[in-house]
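Only one protein chain is missing; all other protein chains are in place.
So that you can tell them apart, the chains are marked A, B and C in the order they are listed, and the count of residues begins at 1 in each.
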Amino acid sequence: MKEKLSSFVASFGLPRLIISAFLLALFILAPIVGVDLPMQITNVINRFSWNAVLVLAMVPMVHSGCGLNFGLPLGIISGLLGATLSLEFGFTGPMSFVMAALISTPFALILGSGYGWLLNKIKGGEMMIATYVGFSSVSFMCMMWLLLPYHKADMVWGLAGKGLRTTISLEGYYDKVLSRFLQINIGKISIPVGALLLFALLATAMWAFLHTKTGTAMTAVGSNPVFAKAAGIHVDRIRMLSVVMSTWLAAIGILVYEQGFGFIQLYMAPFYMALPAVSAILIGGATVNKATIMNVILGTFLFQGIVTMTPTVMNSVIHTDMSEVVRVIASQGMILYALTRKTEVTR
Amino acid sequence: MNNTRKWVFRGFTLLVVLAIGAVMFVIGRGHTVYIDNKTLEYNGETYEALQRSEVYVGGERLSKLAKRERTMSTVIGQSFEMKLINTANKGDEPTEVTVKLTLPYGWDGIVVNIPGYLAGLPQDAWMTEFVSAPEPESEEEEEPGAFEDEIPMGDI
Amino acid sequence: MNLKPQGAGKSILNILRNNTVPIMFIIICSICIPISGFSPAYLLNEILTRLGRNAFLILSLLIPIMAGMGLNFGMTLGAMAGELALIFVSDWQIWGIPGVILAMIVSVPFSVVLGFICGKLLNMAKGREMITSYIISFFINGVYQLIVLYLMGSLIPIKHSSIKLPRGYGIRNTVSLLNMRQCIDNLLAIRIGGVKIPALTLLIIALMCLLIVWFRRTKLGQDMRAVGQDMQVARDAGIQVERTRIISIIISTVLAGFGMILYLQNIGNLSTYSAHSQVGMFCIAALLVGGASVDHASIGNVFLGAVLFHLMFIVAPQAGAKITGDSMIGEYFRVFVSYGVITMALIMYEMKKRRQKASIGEQLALAQREGSRHE
Partner (left out) sequence: MSQNVPLLEMKNIRKDFFGNQVLTDINLTLQEGEVLGLVGENGAGKSTLMKILFGMNVIQETGGYDGTILLDGQPVDFKTPFEALAAGIGMVHQEFSLIPGFTATENILLNREPKKKSVISAVFGERLDVLNRKEMNRKAEAAIDRMGVKIDGTMVIHDMPVGHKQFTEIARELSKDQLKLLILDEPTAVLTEKEAEALLLSIRSMASRGIAVIFITHRLQEILDVCDKVVVMRDGQIVQDVPAKETGVTEITRWMVGRSVDVAGKAEIRDNPDAPVAMSIRRLWVDMPGETVRDVSLDVREGEILGIGGLAGQGKLGIPNGIMGLYDAGGEVMLRGEKIPLNRPRACLNASMAFVSEDRRGVGLLLDETLEWNIAFPAMQIHDKFLKNYLGGLVKWRDEKAIHDITQRYIDDLAIKCTSSKQKAKELSGGNQQKVCLAKAFALEPGFLFVSEPTRGIDVGAKALVLDALRKFNRESGVTIVMISSELEELRQVCDRIAIVSGGRVAGILPATKPAEEFGLLMVSQVK
């Protein structure tokens, strides 16, 4: 029995276990300390629906052996370009969301292929370079947001008449278009069915893709690139495809996030967006070179659960908001754990 | 190398470093000295404030104190020296006094009462610890906690 | 570790290729300086101040590079240790140079512990030291916040309310270091024209350089170079590889702690929760601007990099504002350049590794051709 337990701990990972137990404790504690549980559950589900697609964007690159996509901001930038252009062109309501997705797609394809080309040149050093590609592109876009000729009055700075604002409200555009679509209210709990449906759709598509010939090749490339090469797979091409997919999903992911959040955040906002997504999928049980859709769902739920529940519950228990610290230690600790595990270092 | 010898050397070095630290503790202790020209009541007697007192610290004039005025100076270490040019009453000839004080280590802020000192009272009469008034509640400081929002910009 | 240059043309090309980044920076600076309209005296003054402020921090990066552990993004740990020490010292009300010295002494145990943890973790992640040290810095940042924001004043005694949050525990957003502000810079400072030369600070930095030169000639330095180049060979020769790597990180962390204290005594106040967050990135960028790479860095790189990088830093906002009419452009530009430089350096390092592998095949084909000519 003891052996079984320790082998379970070993396979599941101690940090993961601690995080799950911690979340469970939060849920149990919540009603005891008088926190509005239905409201918290609504929050968790909502935040899940905002973030799940961004976490899903991790999957293709992990599968093709490119490691964790710390370069997520690049995809986010494609999404932001789509979003701002869609607004600039005067689309409103749900249409603006569709157009944002459409417009961001070519950007994602172009940036993603460039990024993929680069990652093929530097195999073995992907994660560090991805991080810094993300950083440089975000800081480059900071200049662009100021310089690009946007004119729409509710996006640019009022005084100067040019240069995009740091946050742009989506009211009248696609604020909550997905969340409100088919929204179900059970008692105090409300479920954003539309957003969940979109995630389900994308996740199913990803699952299906991994069952096709190309998807199989992608998994093989990640599992053993030399094997794949010997089996006649163009390893670089498959890796490129995975990077483009990841970038595009990140673009869609940020749009979904924005519709839930209600604002477009520009400039330095995308800077650290990769880290929560990375730690979420790791908390969900993924490793540096293996990830499933189940990891995405579980990970996003656990991560967002902690993010939403900790502040309120902790506040009620010890009257201090330690949530930030808890979140940072938990999420960075998780990434650190994944990076330092011996079995995950060598392929 | 001989192992014990090595550890002796190490222990000795550690001691030296600790000693340096201890010395720094003593010689680096900073104090704020508040110099008052206020009327002092001590044991039922009253010592009148001076008409005017000019305070020099380190050769530079710190302030010219009228009655009921206060000035302050910072000092590193426990010995404090200042020069006072006092005018007790209007029209009097100014007198020069050099004041050498040894400050108590534990006090951050120290109030020195000039009239009391000049009258040659015991030290506890004219030297008191400065206790800052409790801070007004209105002073609000944002809860710090900057993580991901903290944008790596700015200067270095 | 390039192949030997085969001709004059190639060697010039090689020099250019190996120094792309410094050359690029010289060009950027030479364009921006006239546009910004700063006077040479002002620039010189600023450069000297910033050199005195940052050079020590940048020097702390050299030793892990020597040990083959790449750019130590974990130097932030040292910065945090330095900050912890400064918080204590300012609570103890130790001022001036004694305060600085005491802070350095106090920072050492913190640095050693953090450096040891960092080194241990990096030994578990060989081959991906940089991303790991980067994440470690985030993780330890979390721990630092926990200590400073919640434990200080509640568990760890902090006496003075001037540095405590009004709620009674936790440290304020800024801790004033007014009482030790520039105490080292001003001592022995030399003023020529409008330019202030912080002689003592520069002297300390020079001593540090000598120390590094000396260190390279010690047995430990030699071991680190060996470990950095080939861990397996070093291990076969009986060098304790893991221990050596940990020591290199500890030294780097301790030096970064000292560097941070020097840096903050110049600034004069401590942004408790953010001062350290940028330090690593800027120092690494500066070092790379000086022409260092992931596997090679010299003291010359440190100073060239510090000068060029800070020159760019000073003139970019002004030049940007003059060109585009928006002051933010320049600020974003310099952030972009900092990240861009690191990105470029990382890419060039990885590509160089691959280029070396590719050249073997060419040599074989060449040998065959030459062989057939002789037949």
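Points to keep in mind about this one:
Note that a residue touches a chain if its C-beta (ideal position, glycine included) is under 8 Å from a C-beta of that chain, and two chains touch if they have at least 3 such contacts.
Nothing here was measured: the structure is a model prediction, and the numbers come from that model.
By the touch rule given at the top, the unshown chain touches A, B, C in the complete complex. Here the missing chain is touched by one residue of C:K120, C:H160, C:R181 or C:R225, and it is C:R225.
The missing chain, though absent from the display, is touched by one residue of A:K152, A:K188 or A:H234; that residue is A:H234. Only one residue from A:V226, A:M294 or A:I318 touches the chain missing from this view: A:V226. Listed here are the chain A residues that touch the chain not shown: 208, 211-214, 216-217, 219-220, 223-224, 226-227, 229-234, 290. Seen across the whole complex, the unshown chain contacts chain C at 1, 4, 214, 217-220, 222-223, 225-226, 229-230, 232-234, 236-239, 358, 360-361, 364-365, 367-368, 371. Across the interface with the omitted chain, chain B contributes residues 1, 5-6, 9-10, 12-13.
The definition used in the following text is that only the chains that are shown with their structure count from here on.
On a Cα centroid basis, the chain most remote from chain C in this structure is B.
A separation of 38 Å divides the Cα centre of chain B from that of chain C.
The mean-CA centres of chain A and chain B are about 56 angstrom from one another, to the nearest whole unit.
Across the assembly, chain C contributes 141-142, 145, 149, 332, 335 as residues in contact with two or more other chains.
Shared interface positions of chain A, i.e. residues touching 2 or more other chains, are given as 275, 324-325, 328. Chain C makes touch with chain B in their complex at residues 50, 54, 92-99, 101-102, 105-106, 141-142, 145, 149, 160-161, 165-166, 170-173, 179, 272-274, 277-279, 281-282, 313, 331-332, 335.
Within the complex, the chain B residues that touch chain C are 17, 20-21, 23-25, 27-31, 74, 76, 108, 132, 135, 137, 139-147, 150, 152-156.
Only residues 70, 118, 121-125, 127-129, 131-133, 135-136, 139-140, 142-143, 146-147, 160, 163, 275, 320, 322, 324-325, 328-329, 332-333, 335-336, 339-342, 345 of chain A touch chain C when the two sit together in their complex.
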